[in-house]
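Everything on this sheet refers to the single structure shown next.
Apart from one protein chain that is not included, each protein chain of the complex appears where it belongs.
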Amino acid sequence: MANALKRFIPMFDRVLIERAEAMTKTRGGIVIPEKAQQKVLKGMVVAVGPGSRTEKGDLVPLAVKVGDQVLLPEYGGTKVEIEEKEYHLFRESDLLAKIEQ
Amino acid sequence: MANALKRFIPMFDRVLIERAEAMTKTRGGIVIPEKAQQKVLKGMVVAVGPGSRTEKGDLVPLAVKVGDQVLLPEYGGTKVEIEEKEYHLFRESDLLAKIEQ
Amino acid sequence: MANALKRFIPMFDRVLIERAEAMTKTRGGIVIPEKAQQKVLKGMVVAVGPGSRTEKGDLVPLAVKVGDQVLLPEYGGTKVEIEEKEYHLFRESDLLAKIEQ
Amino acid sequence: MANALKRFIPMFDRVLIERAEAMTKTRGGIVIPEKAQQKVLKGMVVAVGPGSRTEKGDLVPLAVKVGDQVLLPEYGGTKVEIEEKEYHLFRESDLLAKIEQ
Amino acid sequence: MANALKRFIPMFDRVLIERAEAMTKTRGGIVIPEKAQQKVLKGMVVAVGPGSRTEKGDLVPLAVKVGDQVLLPEYGGTKVEIEEKEYHLFRESDLLAKIEQ
Amino acid sequence: MANALKRFIPMFDRVLIERAEAMTKTRGGIVIPEKAQQKVLKGMVVAVGPGSRTEKGDLVPLAVKVGDQVLLPEYGGTKVEIEEKEYHLFRESDLLAKIEQ
Partner (left out) sequence: MANALKRFIPMFDRVLIERAEAMTKTRGGIVIPEKAQQKVLKGMVVAVGPGSRTEKGDLVPLAVKVGDQVLLPEYGGTKVEIEEKEYHLFRESDLLAKIEQ
């Protein structure tokens, strides 16, 4: 994994996601115009924070880890550029589901 | 159950629902035009999260399980497509009732 | 009680209510036009949830039970049709009062 | 106290109030036109709920009891008709003061 | 203190205040027109509630007592008339400061 | 410190601040027109409340004391006049920083 990505530590319950590539062709090979390309709601976890913090300051570890495939909400997330590559930062509680491999 | 569905793990207190089919004909066999078809508010639970999380990080198991029939609110829920089939993701607290079989 | 109604289990602190019949005639027998009929704010509890849930997941039993007569707020409640009969689903905390028989 | 009133049990921390009569004449006997009659903000407690409920489900008894004279806020309260007499339902926390006799 | 005032018991954390008289003349004796009279933000505590209530129902005594001089916020407070004299009811948490004598 | 100021006891977590004088001249001695004078965001603590109150009624002492220099937010604060001198009342949680001398 790129060096800069390893040095990127999300705060607390934030999770860094690399969105899956958008489908640019149908299975039959027909090119999907960009406008018609559905927003990709799947992605891979590439960095996780230490966990959410309780009122007393204890850390509650996150339920997702690096490498997990997750389903993202349609809205939200903060765009982050690392070494000219685009990632998105979500809070764990915004993630909809894990997709086991 | 389809493979992809088994690999779909809702986060925390989210529940994946397959809506019942809309009634397209009256009991007497008369076709109900789509516009007049009432929104289907019943559905079956097809996947559940591990439970909602307390402030300390403990999990509180959900009160619904896979196979349960539930009554859905008229609004809310996130549409999710799995293997080209449409499902809806709800939070447990949004579900109105269980309908025992 | 109808079969389907018995199988209807409201979630947590929700309560299913059957509204009392609207008065269509005055005591003197004069027909009250529908528009002038006051909204019926009384009803009978026909199904109750297991109770509201504390942050730790414990259930707090409801203070109303099947058969109780209750006073409903003017607004709120979710319409639910069971075997073509109309009921309304309220949260316990929305109910105004119990009317002992 | 009328029978129906005795059977009226406000839920939890709600309190049923009978508003004092509005002053229709000045002390000097001059009739006050309805529009000029100040809204009566005093009333008597005629029924009380069992108390507000803590998160764990314990009841906290109310600080007012049947027969107490109370000062009402200018707004709020739900009108309730019992045997064609008008009462108002308030939450205990909305009451402004008790007026000892 | 007037009899009716003694019988006036604010609920919980409410405090009854008698506003200080507005300055109608400058120190030099010049009459200040009503419009130019600054709103009086000082007042004396004339009645206090038993205290605010914790979630469990315990009472937390108030930090002000009858006779204390207090600084009032510019807005808020409920006007209360007792024996044709004007007072204002505030919540303790709205009071800005105590002015020791 | 003026007598009236000593008798001024802010409630709970409120803090009384005397704003530093606005700079009316540049270092080079040029007069800064009032409109161009930046709002002074520094000030000195001249009175502090006993502390914020926990749900159970315990006091949590404030982290600032009389004499501390503090950085104020641009907005907020209640103007208070004591012996014709202008002060501002803030809640402790609104203060941005302490500036050690």
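To keep things simple, chains are lettered A, B, C, D, E and F as they appear, and every chain counts its residues starting from 1.
In this text, a residue touches a chain if its C-beta (ideal position, glycine included) is under 8 Å from a C-beta of that chain, and two chains touch if they have at least 3 such contacts.
Here the structure is a predicted model, which is why all the values come from computation and not from measurement.
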* Return the single residue from F:4, F:20 or F:60 that touches the missing chain. => F:60
* Which parts of subunit F are in contact with the chain that was left out? -> 51-52, 54-55, 58, 60-61, 63, 71, 73-74, 92-93, 95-101
* **Residues of subunit A in contact with the chain not shown** => 4, 6-12, 14, 16, 47, 49-50, 53, 55-57, 78, 80, 89
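Here is the rule we go by: only the chains that are shown with their structure count from here on.
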* Structure fact -> Co-neighbours of subunit A and subunit E resolve to none
* **Rotational angle, Cα trace of subunit A fitted to subunit B, multiple of 5°** => 50
* Roughly how far is subunit D from subunit F, going centre to centre by Cα mean, in whole Å? -> 44
* To do: List the centre-to-centre spacing of subunit B and subunit C in whole Å, with centres computed as mean CA coordinates.
  => 25
* **Junction residues of subunit F - those touching two or more other chains** => none
* Asked: Line, ring, star, complete or other: which describes how these chains touch one another?
  -> line
* Structure fact -> Pairs of chains in contact here are A-B, B-C, C-D, D-E, E-F
